[in-house]
Every structure is written in structure tokens, then in C-alpha cells.
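Complex shown without one protein chain; remaining protein chains in place.
Chain naming follows the written order as A and B, and within any one chain the residues start at number 1.
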Amino acid sequence: MNAQNVGKINFVGALITLATIFAAILWAFPIYWGIISSLKPEDEVVRPYIELWPDTLTFQHYWFALTQTQIGRWYINSIGTAVGVTFLTVTTSMFAGYAISQLNFPFRRTLYWIILASFMVPTQVLIINHFVLIANLGLLNTWAGIILPQLIHPVIIIIYKQFFDQVPKDFREAAVMDNAGEFRILFKVYMPLNWGVTTAVSIVTFIWSWNAFLWPFLAVTKTELMTITVGITQVNDAFGVYYARQLSAAVLAGFPVALAYLLFQRKVTEAITLSAGIKG
Amino acid sequence: MLRNHKSETIVAMILIAPFIAIYGLIFIYPTVDMFLLSFQKAPLIGDGTWVGVDNYTRLASDRRFDTAFWNTAYFVALSVVPGTFVALFISLGISRLSGRIQALVLALFFLPYILPVSVVYRIWDWTLNFQFGIAMHVFDWLGFDRIPIFKITGWFMPAVAFVTIWWTAGFSILLFLAGLRAIPVEIYEASSLDNASRWQTFRKITWPLLWPVTALVLTIQLISQLKIFDQVYLFSTGGRPNDNLVMVYYIFQRAFVNNHGGRAAAIAVVLFIIVIVVSVLNFQLMRFAGKKQ
Partner (left out) sequence: MKNIKKITAAAALLIGVSTTLYAEENVVWWDFLGGGDGVRMKKLISDFNEANAGAIKIDATTLEWGVPFYTKVQTSVAVGEAPDVMTYHASRIPLALEQNVLDEITPADWATMGFGEADFATQIWDGVTGADGKTYGVPLDTHPIVLYYNKDVLGAAGQLNADGTPKGMGSREEFTAMLQAIADAGSVKFPLGSVTADGNFMFRTIYSLVGQQNGELMTDGEFLAGDNAKKLENALGVLQEWTNAGLQSTYTDYPATVALFTSGEAAMMINGVWEVPTMTDLHASGKLFEWGAVELPVIFDKPSTYSDSHVFAIPKGSSQDPAKRAAVLKAISGILNESLFWATAGHIPANNAVTNSAEYKAMEPNATYSSLTANMIYDPKTPLAGVAGPIFDVMSTHFVPTLNGEMDPAEAVSAIKEDLSDM
């Protein structure tokens, strides 16, 4: 579309650009508003007129969460379990995706259809089975217990399969000529060629795992093992008016991932664009 | 190509073994369990008695099931196609920008996607709060009465659809951006030489070339929104849950509040079938529309 701007003074074009920028600001405004409200004392939050910047800037709501709760541990649990889910999901999916894409074995198609079908089951319905299972394995209140049921992400296999399918056959043939075994082909050829996909898929899985609530909630009964999304629901020091307090808890839960995104934005954008199976 | 069939199978087995093991344990086994449960009268946890298709036949006269079914259909209609087009137009706007402005604008549109649903809920519940929400001032300026959005049935679904689009558009925007980037610049240069209008360019060039991406986004959105739960549950607290039910919410209610494990499983199976049917229809529709391009 940049071609259209070449050499022309474009009134409509400029209008569209302005509109886009304005829309973006409006779009992100609720997030800004939520953050600003969390920095006000409660009695200011409920003033009837709009104050876009706090009259009294206060961190009291954050202070409570940061000092009176185990928020540090919650962050660690979130990071640990999210990394675990990401690593396991990505590796097992990559292996399976490679097999389905490149190898011939009995029931290959059936397996692929089952994987597709599982994309259509809402995971909430499986949650009780998961709970009984994890309890019987003695994994409640452990990272393993939080991680295990979160490993269902069939779409990752599908993505890997698509990408492995698109690797030009010559690479494979050359490797086979060199008498390389399948494992070497995977690790030395296919994986390096698709590093972008792996990055993309890892990031997306990490976000999904970080934001999970229902399962980590059921799987953990001890405060020190909660993830941030679960722990933050416990944060409360009084009743009464609590809008700012709840918003600050929300900010604390979402902040790390948002920060990580802003820092690594370029990479994430590239990565996710690739993950849809479309080459940019 | 030289292939050693037997060793290939063995290697394949080794590669898929970890996946199968985990998958079998946390997906296949519970899903089969769920199917079996749907034919029993059983509590959430515990043994039940076999009742055949009773749980299914009940659904025909189940008012809440009816509500959940139509609400889900309504929600899908409100969020899938509009959401896709909102994302499309935003990405058309973004792709015209460049450099830092583009990066900033993209970041602003994408940020909501990173947030967990509970945070999205808090932010919008606060913004649309009847007494103190900042959005209420918009009603004031337009001269309308303020409306308690999430407590009025007519407003609830559209509002939740709006919030959902706000939350998930970022991902679709990126897909569209990638698709737009894949269109060669030469095609646009050629059309501008022909003095084609903006709209003509879009209709004749951009839209058809972008169709594979559009179809992909529509499909992903469709399957995801059929399974919606969190937002509806959160925004209904204290409000009118039984009027706002969607399929997964109803399953949740039956299972966790009413303690009817068997009945909940039956509804889950029905939802599963609905999603399959809709997906197959969608697949055919996309293929047909694709041929037309």
C-alpha cells in the first residue's frame, strides 16, 4: 500500500492515517484508564467528574499487594510453570509434527484427524477428570501438577506440520544422500530452518499458560504455590469501596507479560505473523 | 527417494511417543470418560447410574439449554464477522504507516491480547460502571440516559462481544498485516497508474489476494467464540446469569453449581458435535468462496 503514497499529496490518505492513530489511542485508552485509576486513592476514584491524571498519585494499593502477600512467589510460580508448559508443549509438538509431516507410519492420517478434532473441545469440560487424575498421581500442589493438563495445544502440532511440509524437498534429499538418520535431519535441517516458527509458537504458548486461571486454581491449595493469576484474587485488605484496589491487582497480574512484549515487540510481531502459516 | 519403511516407522513411533503419552493421559482418557459420563446420572465427582440417553432427551425441553444455545449463536454472529472486519480495516490502516509510528500504533492495538481475561474484565467493568464509569460520560454528552450495560439483557451480549473483539483483535490484525505484506507492491503500482480509486483497488486486488488470510481468521474466530465462557461468566456475576447463559457457561453451571455431572457431560458432547458440524460447514463455505475469487 505504500506504493499509493508515492509522489502524491493525498488528502484522503492523510485522513486515514490520522484516523488510524486516533483509533489506536482510543483503543488503548481503557488500559490507560485502568492503570491511572489504580494510582488514585479510593475516594478520588469515585469522583463524578473525569480526571485523566490523579489528583493525588498514590501507590498504596500496590504497596499492600507487594508487601502483604506472597506476590514474589506467585511470579516465580507463574514463570516456572509457563516455561515448563512452553518447553514441553513445543518440543513434543515439534517431534510429533515432524513425524506426521515427513514420515510414513500406520494410522498417520487418523492421528492427524484426532488432533484436529481435539482443537474443538472446550478444555473446561475436562477439568474435573484432570483434577482426579492429577490428585491420584499425587501431583496436587506441585509445578508438575499445574503443568501437565496445560499441555493440550493441538494447534501447535498443526502449525509445525504446515511448516515442515513447506520445507523444500531438496534439503531432505541431500541429507538422506549423506546417510543422515531421521533425528539428524530433524535437528540439523528442519529445526534450524524453522527457528522463527519455534519462537512464535513458544511466545504464544507462554502467554496462554501465564494467563490460565481455572486449572491452576483447582490444582493448588497452598498460597505459596499459586500462580499470579490465582494469587491475585486473594488480595484484599478491607471491604468498602475497592475499585482501585482491584485494578491494581489486575495491573500486577498483567504487567510482566505486557512489559516483556513491549521490550521484545519486534521479535514478537515477526514471530506471530509467521505462526499463522503465512510467510511474511 | 530412498526410504526404509520399517526403520521409518520405528523412528516415527519414537518421535510421537512423548506426545501420545501426554495426549492420551490428559485428553483422550478424560474425553472418553466424558462421553461415558453423559449417559449416566452422576454427581460431579463420584459414581453414577446408567440412564441411557436420558440426559440428551431432557435437553429438548430444557429452557436453559435453549437460552444457552441461542445466546451462543447470537454471540458468534456478533463477534466473528464484525471482529474479523474490524481487524481487517485496522490492519489496512496500520499497513499504510511506517517506522516508529507503525510500531507504536501496532503495539497499542495488540496490547489487549496479552492480558488475561480477568484483567480485561476488571478494566471494562470499571470503564462501564454505571455509577462511576468514565464511559457513562459519553452517554451524558450524547444526551442519553446512562445505561447499566451489563445488567440489561439487550445490551449484555453486544457489550461482551465488543469487549471480546477489543481483546482478541490484535492477533487477527497481525495475521492480516502479514497477508498484506505478502501482496507484491508492483500490483498496487500498476493499479495506481490505471487511476483506480481506493475502493476499486481494495475490491479487485486486496480483498481477493487477502482471502486465504480472511478465511483463516474467520475460522479461528468461529471455533474460539463457540467455546466462549470466561467473559460471559465474569460479566454476569451478581447480574442475570440465567438470561446470559452460553453453552460452556451452562455446562459449568450444571457441573459445578448444580452438581449434575452426567447432565453437564451430555451438554458438552452436544457442543462438541455442534462445533464439528459448524467447522465442516465453514470449511466447505471457505472452499466455495475461495473458488469464486
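Throughout what follows, a contact is a pair of C-beta atoms (placed from the backbone, for glycine too) under 8 Å apart; a residue touches a chain by one contact, two chains touch by 3 or more.
Just so we're clear, the structure is a prediction, and the values are computed from it rather than from any experiment.
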- Item | Contacting the left-out chain in the complete assembly, out of B:9, B:102 or B:129 | B:129
- Note on the structure: Missing-chain contact, candidates A:132, A:177 or A:262, resolves to A:132
- In terms of residues, what is the contact footprint of the unshown chain on subunit B? 43-46, 63-64, 129-132, 148, 151-153, 238-243, 253, 256-259
- Had the left-out chain been drawn, it would touch subunit A at residues 42-43, 46, 128, 131-132, 135-136, 140, 217-218, 221-223, 233-234, 236-243
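Throughout what follows, only the chains that are shown with their structure count from here on.
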- Item | Between subunit A and subunit B, centroid-to-centroid distance (C-alpha), Å | 16
- Note on the structure: The subunit A residues in contact with subunit B across the complex are 1-6, 12-13, 16-17, 19-21, 23-25, 27-28, 30-31, 33-34, 37, 45-46, 48, 50, 88, 91-93, 95-96, 98-100, 103-106, 108, 111, 114, 117-122, 124-126, 128-130, 132-133, 148-149, 151-152, 157, 169, 172-173, 176, 181-183, 186, 207, 210-211, 213, 229, 232-233, 243, 246-247, 249-251, 253-254, 257-258, 261-262, 265-266, 269, 272-274, 276-280
- Note on the structure: The answer for subunit B against subunit A in the complex is residues 1-3, 5, 8-9, 11-13, 15-16, 18-20, 22-23, 25-31, 33-34, 44-45, 90, 92-98, 101, 103-119, 122-124, 126-127, 129, 131-132, 134, 137, 166, 171, 174-175, 177-182, 185, 188-189, 192, 198, 201, 212-213, 216, 223, 227, 229-230, 248, 251-252, 255, 261, 264-265, 268, 271-272, 275-276, 279
